[in-house]
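All protein chains of the complex are present and in place, except for one that has been dropped.
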Amino acid sequence: MKTLLERIIADCKHYTSQGHVATYIPELANVSPDKLGIYVSMNNGNEYSAGDCESSFTMQSVVKPLILLLALMDSGIDAVRDLVGVEATGKPFDAFNYSDQALTGAHINPMINTGAIALCTLIHGTSYHDRFSRLMELTRKLADNQNLDVDYSVYQSEKMTGNKNRALAYMLTAYGMITDPVEEILDCYFKACSISVNCKDLANIAHIFANHGIHPITGERQFPAEYAKYVNATLATCGMYDGSGEFALTVGFPAKSGVGGGIMAVIPHKMGIGVFAPALDKHGNSVAGVQALAMLSHELELSIY
Amino acid sequence: MKTLLERIIADCKHYTSQGHVATYIPELANVSPDKLGIYVSMNNGNEYSAGDCESSFTMQSVVKPLILLLALMDSGIDAVRDLVGVEATGKPFDAFNYSDQALTGAHINPMINTGAIALCTLIHGTSYHDRFSRLMELTRKLADNQNLDVDYSVYQSEKMTGNKNRALAYMLTAYGMITDPVEEILDCYFKACSISVNCKDLANIAHIFANHGIHPITGERQFPAEYAKYVNATLATCGMYDGSGEFALTVGFPAKSGVGGGIMAVIPHKMGIGVFAPALDKHGNSVAGVQALAMLSHELELSIY
Amino acid sequence: MKTLLERIIADCKHYTSQGHVATYIPELANVSPDKLGIYVSMNNGNEYSAGDCESSFTMQSVVKPLILLLALMDSGIDAVRDLVGVEATGKPFDAFNYSDQALTGAHINPMINTGAIALCTLIHGTSYHDRFSRLMELTRKLADNQNLDVDYSVYQSEKMTGNKNRALAYMLTAYGMITDPVEEILDCYFKACSISVNCKDLANIAHIFANHGIHPITGERQFPAEYAKYVNATLATCGMYDGSGEFALTVGFPAKSGVGGGIMAVIPHKMGIGVFAPALDKHGNSVAGVQALAMLSHELELSIY
Partner (left out) sequence: MKTLLERIIADCKHYTSQGHVATYIPELANVSPDKLGIYVSMNNGNEYSAGDCESSFTMQSVVKPLILLLALMDSGIDAVRDLVGVEATGKPFDAFNYSDQALTGAHINPMINTGAIALCTLIHGTSYHDRFSRLMELTRKLADNQNLDVDYSVYQSEKMTGNKNRALAYMLTAYGMITDPVEEILDCYFKACSISVNCKDLANIAHIFANHGIHPITGERQFPAEYAKYVNATLATCGMYDGSGEFALTVGFPAKSGVGGGIMAVIPHKMGIGVFAPALDKHGNSVAGVQALAMLSHELELSIY
């Protein structure tokens, strides 16, 4: 397995020269584009890694499944489902998606910005500072890493430049879908996107989704199985932006990418995987990361379809 | 003429029971829907009126031609044209109109909210307080009424509930079309929409647009003729929201309506007209106001087509 | 006047090198792009011309106002208005414009393909051959030119390549807006687009619209005044494709362009104008033709706004 991962890293390395790192804030633009790392946490407790798996990067959209999970844990399936739909939108992650002047939950889903921002309001807490702290704690717990924290310079930049997210949040407000102060909600969202992780952290988190909420090693249930299925199914249909259909065909398991270059992949009953390679394709997915997952899926027959 | 106007008021009065007054803020919802007034300022100096022409109401979108005019006066045609297009959008006045994630001036025009908000940034002033003061002064001057002022309770309500406009303004920011602080720009815009006027004020303003910038009585030029044509042409194609084409057919001259129930109509070389009737059709145009203008146009053959 | 027109042709000649002739069929692609002609028919009976005003070209979309007129004459305003709306769509002339799977008259207008195709069904006749003959006769009569005829090679090419129009017509059928056989309706429409005219023909037709249905020389009424206003108002808001707003600002009177390079312009109460220059801008409007009309409008103060 270790050998396989190293071969995959070697074979996919040249894909790091394809695509482009995100440039909308300097912190992302300055990442060296040739990194590629992978980490696999198997349900039997074995762990394998190769390449730049120690490099840290910000979660960005990879945090969306965790926002969805905590909203489910705090407010339950009905409240989540009422607020935010589950259909693929056929549009980019930051698109204004609405028709005939009506914006409803049916137009959005938890894996696009509008949906994730709305779901922050279903996380419990006395303040948005508090809500974010609970999300941070959950992330640390699932990643088995108490040292996880926000990259504050990324967070500051996100906050400064995040006007499209402000527009989306005020649109949610205008249609009565959220009522809390926009800047407070966005502060929570921007911090969440700025949590710094590495491949191992993502693999560990994915690991528990793969095992339907039970920690594979300790056997401790972290959250109900039906929440894991909710998240995994959502990742399978919408996790890779506008490339979700292609990813289902060529790789074939639930996964979530972020513009920081990370991908968290869930192979139900089998393993969690974290990959990192910062150069992105036009959809915002890591080019080399997708290729590495495709190769791994092919070699180990991991497609669920 | 006086007799004609009174007959029009009598004949069109029953239309005030059609349509609905705007309800998004209490100040607009509480207006009595059966009012109907009309005021005509002719180029030869004669003035005629009938019905509830003393009732005051807030300008709302009727202020858009004045924002456009002041932007033209302060920044010139090229700057205005570069920032905000002139084509009808085929969508409601507060629609998010953009394609393929690109928002450009070609997607908006000065008679929809996005365009009017953007044009506030082309009004000169040391602050947005100052810019609004200059717009207020211009409005008073053109209306020949130094007593005009903001209806502060409407303004407060607009500001409190104006989240869709916030969304539109942050979208403009996200695409680099405006750079000033959103809340300051919107404060100017909300105040402008809340200027309280009556039919005479609108007729007087329209009067000068009809006379291509020259005050018909004093002979004093208020602004260049080409700015009048710019505004009048824009009103003709986009002034009555999604009912602009219908209005061109059935009435046939440039006009601008607002959800406060006012309509300002410009008959080039002939007269300015102000009408007021607060019940609106589905496009946001005053039902009885449009009917009164249609009847007047028919009787006096005012169509420019 | 003659001198003015010759100066305009000279000054605008260089615009013929901007833009591109239509290329979707060989007959249009083979036109020499440097032609520029203008013809003016004034209400007092005077006629002036300059440049390539004898060159013939196919009407293409310039025939749309005539289809609208004949539909009005045969079926009346209510039937026309019920079938086809009047608002600008904010989309290209051959766009699929519908929302939420519902296509209604509100989504289309007489100056876009879908609307013009639908209006062919409101022209009377025992067959579509007969309907077209009546349209041909009307065109000859208004143009004062019994020699007008279809350019059959253009017609054959249009018919062969017109699959987007077939798609639009079947969409109209699917939504119950038309019920006659699609190929028969399209045969009438393709023939209409292929009528061959020159600048004088267009000026003569426009002339009568300018005079609200009465032939300016003979004094004979050709059609009711209200139909002229219906057509002229529609031209003012939608006649120049997605450039109608811009044209209203910079030129300022009703006009209809076609991809054959012709423009027919109506200056109410004053004159009709025909221009021809085959190189088109991105909206499908003749570049040099628009410039010539802008210059003429400026020199003679022809803007109606």
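We call the chains A, B and C, going by the order they appear; numbering starts again at 1 in every chain.
Note that in this section a residue touches a chain if its C-beta (ideal position, glycine included) is under 8 Å from a C-beta of that chain, and two chains touch if they have at least 3 such contacts.
For clarity, every value in this text was computed on a predicted model and none was experimentally measured.
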Options C:Ala95, C:Ile123 or C:Ala143, residue touching the unrepresented chain: C:Ala95
Touch with the omitted chain, as defined above, among A:Ala248, A:Ala265 or A:Leu293: A:Ala248
Option from A:Val86, A:Leu186, A:Leu202 or A:Ala294 whose C-beta touches the chain left out: A:Val86
Residues of subunit C (touch criterion as defined above) contacting the omitted chain: 92, 94-96, 98, 101, 163-164, 166-171, 173-174, 182
Residues of subunit A in contact with the chain not shown: 85-91, 97, 109, 229-230, 232-234, 236-238, 242-246, 248-249, 252, 254, 268, 303-305
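Note that in this section only the chains that are shown with their structure count from here on.
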Furthest chain, CA centroid comparison against subunit A: C
Between subunit A and subunit C, centroid-to-centroid distance (C-alpha), Å: 54
Computed distance of Cα centres, subunit B from subunit A, in Å: 47
Inter-chain centre distance, subunit B versus subunit C - centres from mean C-alpha coordinates, in Å: 32
Of all residues in subunit C, the ones touching two or more other chains: none
